[in-house]
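Missing here is one protein chain; the remaining ones are kept as they sit in the complex.
Showing subunit A:
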Amino acid sequence: MRALVAVKRVIDYAIKIRVKPDKTGVIKENVQHSMNPFDEIALEEAVRLKEKQIVKEVVAVSLGSSKSQETLRTALAKGADRAIHIEVEEATAEKIEPLLVAKILRGIAETEKPDLIFLGKQAIDDDCGQTAQLLAGLLNWPQAMYASVIERESDKTFVVTREVDGGRELIRIKTPAVISADLRLNEPRYATLPNIMKAKNKPLEKKKPSDYGIEIVRQTQILE
């Protein structure tokens, strides 16, 4: 079984953000960035499934400027086997919306043929909480959002506990499926120094949105 994990580089959760004086966005220069916390949890879950020998290979994917490679190296250090970087210019990265990410992930899913795609339930910068559902919709795969427990039931089925408004809900999903991680799914590990060193030699493939036939045109314009 192969797992694909989508990770995003965002401003670190502990940073107090500042809006630019011209209101075009928030100040990102010289601000500490790190992997979106929910993506760390999604990645951790995929790595744990690999350690349980349920998953054979974990592929980390990130879309963004060249700096996203740091995030992918972190993912490799935490246990991903290889990484795919969809590189866009810094200015273009600002224009990415969840629908575009979902379309590119669909393209990757078509070539990589994963059984499970893990995402965080939302990115803590745009707070959209859409990408996983959009991707599941595009692929017409089952979706298990806000997962807090994932248990393999058979070769093709998993039982997922979801955190919903009134409490918890258990569903059975058939692979291939899209899963989004909630906070309580697990406690992500830290990357150790030897693993960080090893991660430098793990494969990191570079791609462009156009490799998946995607043109970056967004439907949502940010006014202020």
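Quick notes on this structure:
FYI, contacts are C-beta pairs under 8 Å (C-beta built on N, C-alpha and C of every residue); 3 or more make two chains touch, one makes a residue touch a chain; residues count from 1.
By our rule, contacts and distances are computed from a predicted model.
The complex appears with one chain absent; UniProt names that chain "Electron transfer flavoprotein subunit alpha" among the candidates "Light-independent protochlorophyllide reductase subunit N", "Electron transfer flavoprotein subunit alpha", "DNA polymerase epsilon subunit D" or "NADH-ubiquinone oxidoreductase chain 4L".
Seen from subunit A, the chain kept out of the figure touches residues 11, 13, 16-17, 19, 26, 38, 97-99, 102, 121-122, 124-130, 133-138, 140-146, 148, 159, 163-174, 177, 182-184, 218-224.
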